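All protein chains but one are shown at their positions in the complex.
Chain lettering (A, B and C) follows the sequence in which the chains are written, and residue indices restart at 1 in each chain.
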Amino acid sequence: MKKVRYGMVGGGLGSYIGDVHRHGAMMDDLAVLCAGCFSRHRDKNLETADAWEIPEDRVYANYQEMADKESSREDGIDFVTIATPNSSHYEIAKYFMEKNIHVLCDKPVTMTVEEAEDLKKIADERNLLFAVPYAYTAYPAIRQARQMIEEGVIGKIIYLRAGHPEDWVISSVPEEPSGKLPWRFDPKMAGESLCSADLGTHAEQLVEQFTGLTIKRLLAVFNTWPAYLPLETNVTAFLDLGDGITGELWASQIAIGKECSPFIYVVGSKGSLEWNHETPSILKYTPVNEPTRLLSAGRDYMSKESNSMVRVSAAHHEGYFEAFGNIYRPFCQNLLALKEGKPYEGLPYPSIQEGLNGMKFVHACVESNRLGNVWVDL
Amino acid sequence: MKKVRYGMVGGGLGSYIGDVHRHGAMMDDLAVLCAGCFSRHRDKNLETADAWEIPEDRVYANYQEMADKESSREDGIDFVTIATPNSSHYEIAKYFMEKNIHVLCDKPVTMTVEEAEDLKKIADERNLLFAVPYAYTAYPAIRQARQMIEEGVIGKIIYLRAGHPEDWVISSVPEEPSGKLPWRFDPKMAGESLCSADLGTHAEQLVEQFTGLTIKRLLAVFNTWPAYLPLETNVTAFLDLGDGITGELWASQIAIGKECSPFIYVVGSKGSLEWNHETPSILKYTPVNEPTRLLSAGRDYMSKESNSMVRVSAAHHEGYFEAFGNIYRPFCQNLLALKEGKPYEGLPYPSIQEGLNGMKFVHACVESNRLGNVWVDL
Amino acid sequence: MKKVRYGMVGGGLGSYIGDVHRHGAMMDDLAVLCAGCFSRHRDKNLETADAWEIPEDRVYANYQEMADKESSREDGIDFVTIATPNSSHYEIAKYFMEKNIHVLCDKPVTMTVEEAEDLKKIADERNLLFAVPYAYTAYPAIRQARQMIEEGVIGKIIYLRAGHPEDWVISSVPEEPSGKLPWRFDPKMAGESLCSADLGTHAEQLVEQFTGLTIKRLLAVFNTWPAYLPLETNVTAFLDLGDGITGELWASQIAIGKECSPFIYVVGSKGSLEWNHETPSILKYTPVNEPTRLLSAGRDYMSKESNSMVRVSAAHHEGYFEAFGNIYRPFCQNLLALKEGKPYEGLPYPSIQEGLNGMKFVHACVESNRLGNVWVDL
Partner (left out) sequence: MKKVRYGMVGGGLGSYIGDVHRHGAMMDDLAVLCAGCFSRHRDKNLETADAWEIPEDRVYANYQEMADKESSREDGIDFVTIATPNSSHYEIAKYFMEKNIHVLCDKPVTMTVEEAEDLKKIADERNLLFAVPYAYTAYPAIRQARQMIEEGVIGKIIYLRAGHPEDWVISSVPEEPSGKLPWRFDPKMAGESLCSADLGTHAEQLVEQFTGLTIKRLLAVFNTWPAYLPLETNVTAFLDLGDGITGELWASQIAIGKECSPFIYVVGSKGSLEWNHETPSILKYTPVNEPTRLLSAGRDYMSKESNSMVRVSAAHHEGYFEAFGNIYRPFCQNLLALKEGKPYEGLPYPSIQEGLNGMKFVHACVESNRLGNVWVDL
């Protein structure tokens, strides 16, 4: 059984997302964590390396050293997972790619559209893989929906609604200013957007992965609460998906009562499909003038592709780690195929193209809102 | 026990809504149907009168005769229920009001904003009552929400989402043109809007009744499906409710899988409230950082006002007839108080002001869409 | 349009169930309330008569006088609705039947099996109609289920679970004794059972109406809480429905969190059906190895019979009053047919046979529990 080797930049103990990556990577035994630069803080870096059993000589003080050394080892890493704050994604990804190391990088992939375009260019030129772990779209029920749409089950798409509401800002940020805010609220670290980048991109990817459509232009309205925050915490956008298809997208960090509730509803001329992260293995399908059907991931009536993403029995629940695994798996399989010079025939996964689409979405939201809620092309 | 007398224009057997009015009116034994002009078709008019036990001399061939004669009888009707197609609401309501007969008229109350303003002016000048039966907002759980909001339970409102999706057009209209369409699809009979007027106004009223806020301006996008229809079947609108409060409103006649699903979600600085017509007696309340609570109409912990709208035990279900009753009851009580020269201290109900708001909403939607999706004041 | 005339015994203002009957009776304009003996208390009797517009000469001080006089009037009542406490049902029903007046009587119809058998005997001998308003089973979705079962859609029934949990006793009765208890808790007035009779019979009828099966024998366990009450407040029973079919039935008056939640789940060799009073217009149908379907009352794909019970559009909600109406309607139609000497071809409704089945069920529960939880034949 072949495996790929990877390293991690950022994601040290206490960072939450680092361990999520690690679980995603080990979910299907396709990737081995061999090296890392887990933190700028030496102690935390070493402590993480110790916990995760990384040999001392492959724990690095900075990412440049890591890229340099790993790229010159015979058993060097095949890819790097980048789990640092947004502002550093670009330079780190670029540096590793220039050493011909493949990349899996958290979203939003960059701070600007230009940076994302640059990363895509490099990846294309060097034939490097670049995955972006939009995990909420990596559930089997979403793959099922995509196939049903491609097979014409719901006819011509007419309209859709998608969203990603959470309550984490309103639950954790005081109503009045008090002390320093975390990096996510700082435009220098987070970029020009808070909610559109943090959650809006998830909803945008949900639209793309679920339907296969891309957003052509949008019209957005921002809210900011608590009002003293420098970046928006709620965004509502109209979507134009071409061919007369319109939609609405909502992302929120102040949605009390919605803990983490990405959702999508798509209506076509012959039926509708609906999915909600609150019950991620269920896909609601309603043919026009017929009863709603509740499709359940893993059952025999689901597509082979969708069921290939199910590791346990139907209704036995797979969650966030497994969803990360559903991105790591095809990415690693693709990498193995590439290394062996074979064509990749596995499932798709979000790549730098999807990362770039996300950046265009974020920038269009910011521009549309800034210009007084007008249509802006992506 | 005092009762008021009423007549009906339109609503004859087979019209569906006429019988709904009648059940609403008799729900609390406050109104007696005494007269009618139920149909232009003589046979249907008489047949309806017979079924509903209207004495022959109070069955009229046209509404003018009805208004003339009833207004001159000592036991003439106190109010008229108007249940005709939209295009005739204005002239009928006006005619009855000019005979000093109070009015309860289906929504949309008129074809234009100007007509609605005119009706309001007449009602104000003549001190006439004018109710508009927005029945979906007449559930006890909605009154409860309104009081909680007024008492500051969820703090300052920040954002809201409301809608009224149905599937009746896509379920009943063929994808390709075939034969004559019903009056609702004809701009001459229905007015300048199909979905915004038919369902959008329900969502607009849901926002108003639930929160006490009014829409200051909006920005709307229309879809039309099947594409050959002359009027829109789906509308999405951004709402500006003043004081920094924004919102989103969706109404649809093509929402496969949503049979009749008005909903509203309101987030404030201290909590959120959510209601869905699919379980109309349940109000979801989430205080920030606390578990969601499911409030159930009729329970002792609900407000006295809300519980005054409950006729049977908690969880025993009241439906569409009872919701109509929840508009007929305060309207009739108000009318009784007026006749006795007493102040009315009962619950509020949607009046010509709300009817006018609805027309402004419809017109703003049409204008915003026509002008390329720009903000339009109401 | 022909109507029948009826009177009411019990059910005066303040009694709750009287007004439910009245709404049920007027739901489809088939019955007119003409006479009554609404209360033993003269004032309440007259006040009720006044509110409901009963002429003075048809308000009676006792039921005997009412039966005597009404049976000798040419325009006397066709049937009597009995809405008194359980202990008087038998004598009242019998007295009216002996005057050849048809009966609609609340459940449980009697205090003992023998009394119910006697009433059935009288009804059979005199060809009198006798309805028992098991309203929770009178929803269109339940009729749909019954037809699907009869058509073999779910194959051979194997097992079922049904229940009727409420919380009204634990919500209203103090944990320690304090003052006099209402009549429902007094064995002299309520009979040998509290919960089995009050709610268990509803679950028993739900089983019968939904499946067409009858309970052959059962094995029951009682709980009583608060412990000082003389009768049980919770009953769990195993059911033997013959032909290898078993089931479980639960009724409770202490089920905190379940306000009024009758439910049934039936599994057959080819599929299952499930219904819950919390969303009474939805029927869940799962064919083996296929997705669950949510059938919605009133839609075109539902049976003609089921849809004949729907008065408004699909998803527009009908509730408790309408469910009562769904018993009054066929009962009145049957009565009209009988009066005209025509065969009755309408929908079935629960009759004295079902009332008798309910009494047998209650007695079997009491006996099974008393004998140490053994099987007892019905």
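Criterion: a residue touches a chain if its C-beta (ideal position, glycine included) is under 8 Å from a C-beta of that chain, and two chains touch if they have at least 3 such contacts.
Remember, predicted model here, so these are calculated numbers, not experimental data.
Asks: Going by the stated contact criterion, tell me the shown chains that border the hidden chain.
Replies: Within the full complex, the chain left out of view touches A, B, C.
Asks: Pick out which of A:314, A:338 or A:374 touches the chain that's been left out of the picture.
Replies: Looking across A:314, A:338 or A:374, the contact with the absent chain belongs to A:314.
Asks: Consider the whole complex, including the chain that is not shown, and state which of A:91, A:186 or A:259 touches that chain.
Replies: Result: among the candidates, A:259 touches the missing chain.
Asks: Pick from C:50, C:175, C:300 or C:377: which residue touches the chain that isn't shown?
Replies: Reading the full complex, the residue touching the unseen chain is C:175.
Asks: For the chain that got dropped from the picture, name the residues of chain C it touches.
Replies: 158-159, 161, 167, 170-171, 175, 219, 221, 223, 225, 227, 234, 236, 238, 244, 246, 248, 250, 252, 254-257, 265, 267-269, 271-272, 274, 284, 286-289, 292, 372-375
Asks: Which chain B residues would touch the chain omitted from the figure, given the whole complex?
Replies: Residues of chain B in touch with the missing chain: 285, 289-296, 299-301.
Asks: Hey, which chain A residues sit against the chain that's not shown?
Replies: Residues of chain A in contact with the hidden chain: 1, 16, 19-20, 23, 26-27, 29, 50-52, 168, 259-261, 277-280, 296, 299, 311-323.
Note that in this section only the chains that are shown with their structure count from here on.
Asks: Measuring between Cα centroids, which chain is at the maximum distance from chain B?
Replies: Ranked by distance of C-alpha centres from chain B, the top chain is A.
Asks: Go ahead and note the Å separation of the Cα centroids belonging to chain A and chain B.
Replies: The answer is 43 Å.
Asks: Mind checking the centre-to-centre distance between chain A and chain C? Centres are C-alpha means, answer in whole Å.
Replies: 55
Asks: Taking each residue of chain A in turn, which ones touch at least two of the other chains?
Replies: 289, 292
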